[in-house]
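This report refers to the structure that appears directly beneath it.
Shown here: the complex without one of its protein chains, the others still in place.
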Amino acid sequence: MKRGEGSTKRVFHYLRAINAENIKEWKIELTYKPDFIRQFIEPFVYLFPYLLYGYALLGGRYSEHLKDMTGIGDMVAYTFIGYLFIGFLNTACWAMGFSLRKEQWYGTLETIFVAPVPRWVYVAGMALHSTCHQGLIMLIQAVVITTFFAIVLKMGGLFPALALVLLMLLGLYGLGIIVAGLTIALKQWWVVSEALSTLIVVVTPIAYPLAVLPIVLRKASMFLPTTYGIMGVRHFMLGEQLAVSLPTIFLRLAIIMVVWLTFGMATFLIMDRYGRKKGSLSVY
Amino acid sequence: MWVVVEEVRKSFKILLAYPVEVVFWIFSPLLWVIPLVFQGKALIGALSSTPFGALAGTDEFIPYVLIGAIISTYMFSAIWSMGNSFRDETYYGTLEHILSSPVRPAYILLGKGLYNSILSTSFVIVQLLICVFIFGLEITLVKVFPIFLFLLLLIAGLYGIGFMAAALTLLIKEAHGVLHMFEYVLFLFSPIRYPVEVNPITRAVSVFIPLTYALIALRGLLLDIEFNFWKNSIILLGIDCALLPLGLLIFHYIEKRTKTRGTLADY
Partner (left out) sequence: MIDNGAITVEGIYKVFKKGRSDEVRAVDGISFDIKKGELFGLLGPNGAGKTTLIKCISTLLIPDSGAVRVAGYDIYREPLEVRRHIGVLTGGERSLYWKLNPVENLRYFAALYGVPRKHVGDRIDYLLELMGLTEKAGARVEKLSSGMKQKLSIARVLVHDPPILLVDEPTLGLDPYFARFIRDFVKNELNRKQGKTILLTTHYMDEADELCGRIAFMNRGRIEAMDTPVRLKRSMPQKQVLEIKCQGAIEKEIFDRVPDAAGINITHSDGFVYVRINTDNPEMILSSMIELIQQKTKIFSVRVTAPTLEDVFVDLTGASLRNGK
């Protein structure tokens, strides 16, 4: 009898399982067609109130005050970039956090848990699926909004912006796996997801620069990947003036990514062990 | 009537088993106001805006948004609580027993609506107290009677919407997404966060939403903004008269259809 899988073979096995999870979710999602279409329309309906609120305050889309603070006077362009990329927060707080619960609702949780892959693989599969899904929505949103509002983006900044988005995403995956772990222990897990995503939205510079936040919230935002991701992307795509240098942004984001991912995995493994000891898997 | 009271009692007992949810529902509307406050500060560098005043009747956008957030609690809890009520019963495993009992489901829904109104009112009171004592919101409560009148008129219309939402959850298995979308649409087209006059489309659609008139009136009463009392109350009453029977009618039709086609078990 052969003793275990080799490490290279194991890595390929896990990657294949992650992709299988991704494909399975696409297939299931496509069976609910109206809901699938709704998910592509919803981000627009979500964004417009923030823009209309800005219009009501300014009597137009140009803000002298915003220009002084950030170097960008166009409220629409500024807000839109923020809301575009915060969409990935859904990947962490909802898609990843929800992944094990979803399997429980399908009735397949215990069936997949006896497969020879670690449990984080299912959460990672959901992360891949949601990133693709969210990416597609963002692409459509970006094309429609930039055309509709005649926003000019600096396309030369696209690749460094994408590099930042990648780092931000990895940091968010760390957050997502923490939420996924907490769902094992908490009955009202959705409150955690909802509260966490609301608080992150508050302290992330989506529609306003960090300078308007009280000092405590500003400090809190320093620990979030979304803060540096969105600030950096706006710098590359719209020319936002940064309070910190670009290398600092990359460095901080990289550190945050490592910390969140490590903390996330540790939390998940502890919670998974707790679930298997308490027998709370079936009452998730 | 006894069924309605029992339904209210049962719903409160179930709610009290989830204290974290209660705290969340109280603070949630206030939490989403915070980004709007910061956005306002970033865009105009002050807490009042003249263009906003020209549209809303008050330059101070924070009280405006806070009142919108608090009063919209009624709307959203009607959609979620009444809309999801039968969905919840499927999770408890009691839906088929309820729908096969001799009691008309509309009474049960009415009980859920009443529970929802009592709950929302207590949430609204707590939220107002938080706003007044913590955030320093200045409101005038001298016109207590008209405030209650408009709240009643709003709640009555919301029962109609709640009946429709409940019918929808009987019809569509995955209604959660649709209800979410409905919530976003209401955010967009009613003056919760901004005066709908800012855009011709939002202004046109908002005339069909009862929350629009209730918000105009309640903001007028609480923040001392001039508004047409009779016009708003009569329109709201008219919408109530249309929404309530329409909601009941749709609910009865869908309930009958679900029973005939035997799709309850598909849940």
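Labels A and B are assigned to the chains in the order they are written; within every chain, residues are numbered from 1.
One rule holds in what follows: contacts are C-beta pairs under 8 Å (C-beta built on N, C-alpha and C of every residue); 3 or more make two chains touch, one makes a residue touch a chain.
These figures come from a predicted structure and were not determined experimentally.
S.K.: Who does the absent chain touch among those shown?
M.R.: Looking at the complete complex, the unshown chain comes into contact with A.
S.K.: Decide which residue listed in A:24, A:38, A:61 or A:101 touches the omitted chain of the complex.
M.R.: A:24
S.K.: Return the single residue from A:40, A:62, A:106 or A:223 that touches the missing chain.
M.R.: Spelled out, the listed residue whose C-beta touches the missing chain is A:106.
S.K.: Which residue among A:187, A:219 or A:276 touches the omitted chain?
M.R.: A:276
S.K.: Which parts of chain A are in contact with the chain that was left out?
M.R.: Where chain A meets the chain not shown: residues 1, 3-5, 9, 13, 16-17, 19-21, 23-24, 27-28, 31, 106-108, 110-118, 273, 276-279, 281.
Note that in this section only the chains that are shown with their structure count from here on.
S.K.: Where the CA atoms of chain A average out and where those of chain B average out, how many Å apart are those spots?
M.R.: 29
S.K.: What does chain B use to touch chain A in their complex?
M.R.: Residues in contact with chain A: 18, 20-21, 24, 28, 31-32, 34-36, 38-45, 49-52, 54-56, 61, 174, 177-178, 180-181, 184-185, 187-188, 192-195, 198-199, 202.
S.K.: For the complex, give me every residue of chain A touching chain B.
M.R.: Touching chain B: residues 32, 34-35, 38-39, 41-42, 45-46, 48-50, 52-60, 63, 65-66, 69, 75, 79, 188, 191, 194-195, 198-199, 201-202, 206-209, 211-213 of chain A.
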